[in-house]
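Provided herewith is a single structure, encoded as structure tokens, for subsequent inquiry.
One protein chain omitted, others in place.
Labels run A, B and C following the written order; every chain starts at residue 1.
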């Protein structure tokens, strides 16, 4: 298992660097994790260590079962309990949290990033939803865990598939995205920011713009995802 | 003909790199093609291959007559049937499709990029139009081909000259531009994005701004284009 | 005089490079000139030559008296007659024309860049005005010359000092700025774009924001300009 975790640390370290270089985070903000479900651990970046000082050894393994740190004297990202709840509820391999500028503005405005066209539909099969605000009790209690639970609640109550829409905006907080692995989740975070920028322009220039036909959304989503995909070279 | 196609592959490869470096595309999105009408083929980038992995040999020749791949085992861009219809209907040498941020937002808002001044008129003799949305039947049928047909319909029904306005926004999708060759079409895509950014600001700060006199538009368009041009060094 | 003009060509060449590197122009757009009033000539960039191909020898001298090219076989910028009228009416040493993104959007919206704070007042003692649109006759006649005349008219009819406000927006066209020399005019163009960006945000977030006290505008303008300036090291 030590070898597995070493590899996971390396992968999470590299994905954190990708995130730092993407311009989606400021200062020590933002965090990336990746899970090894067979080993029962996920690895996440440490709390408050600047990206330029991080090495793979700084990455902190956390038990999926207990939520406790395994084999590290560092404190993991303060958002670790959020990642834990998402790994428990969603079938995903990597998770990213950012404060990227425009997606966070949507979270602050409590507005979804609507699916208004094919660029969005190529990645997400519908609106990227926004959670309800946490109650005062949830904020003052196990805040970071409750953040994860309110995300899960949003997907379950809304009948939203976390595989088809691997992204969410936590109200007055910011975006979380997930994917097959840490690298994939970073790409989703980057795409979400791009879509949010376009959607901010749409809202500014045409507040009443009509929605695209759901058939168009499905056409684009399924030409890139799933068994019927016909985009790219490997799915012929 | 092999030599001609090799040169065309090289030119399309270079134009795809220009596009990648322009910031107008994200990930593997966007595609460039160029036609050799005498040889009856156009060359287009392959589907889903990252820009940094592409070489000239990856570029895929397609027959203008049959729409089938010629001399390549790679799958061409999924938007190939759109390019095909545009080459058949319009007298142009190169075509570019992007998801550039602000032009795509206009497509999502179903608003034209209006000609509000001389920067626009230097390039396009009037508004860059937006197509009608595709019907559900068009989406669920030969979607990519229908995308090309709806562009052609927009120009024909609107009496718009594709030489004077070599750009269009496909509703809820994004921009296509064309030009003398692939390189020229990339420049048009870049110009369109710039004009869309300006137009978004105009709409935000002055929704009721009056249009420029059509005489001003013509003055600028014709001082750069056609027999009466007096801009540049070669047309004295 | 040959030596003088050679030096002027070198200076205009360098200012054109500064402009190209500033991000204020796209393609071959934009032009810079500088005048030598004693020699009776100004030097301006050639029409339609890409910035990366220009050398000092490409810069075109033009007579202040006749408006004709002196000692060059190249065609000067098509906006040369505009520069000529501005040099004749205004006491300035260099002129710049750009299509910089946000200042041009204000020109297209026919809105001034208002003086809303001290950043603006440090450079311009009041709003940067917008001209009236040219009449159809003016457009179809000596268009570029009339562009210069309509700028001069705006300053004279408005009682605006071209030394205190060395910038203008030509309606549905774009900005012209001027200064002590070509380099200085490029800096003004860059400052104007920055101020236009701020003003676009002000209009978006607070359309009814009150104006600053004119005393504040004067305090900032005069602490940097004129006999009472107390900013910088050379005016103690």
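The definition used in the following text is that a contact is a pair of C-beta atoms (placed from the backbone, for glycine too) under 8 Å apart; a residue touches a chain by one contact, two chains touch by 3 or more.
All of these numbers come straight from a predicted model, not from anything done at the bench.
Within the full complex, the chain left out of the display contacts the shown chains A, C. When the whole complex is considered, the residue among A:11, A:83, A:173 or A:223 that touches the unshown chain is A:173.
Touching residues on subunit C toward the chain that is not drawn are 116-119, 122, 187, 190-191, 194, 197-199, 201-202, 204-206, 209-210, 212-213, 215-216, 219, 223, 230-234, 236. Annotation for subunit A: contacts to the undisplayed chain at residues 26-29, 46-49, 74-75, 78, 99, 101-102, 104-111, 133-134, 136, 139-140, 143, 171-174, 200, 203-204.
Just so we're on the same page, only the chains that are shown with their structure count from here on.
Here the chain-to-chain distance from subunit A to subunit C, counted in touching steps, is 2. Geometrically, the chain at the heart of the complex, using CA-atom means, is B.
Subunit A and subunit C have centres, each the mean of its CA atoms, that are 47 Å apart.
Averaging C-alpha coordinates per chain places the centre of subunit A 34 Å away from that of subunit B.
For subunit A, residues touching at least two other chains, in rising order: 204.
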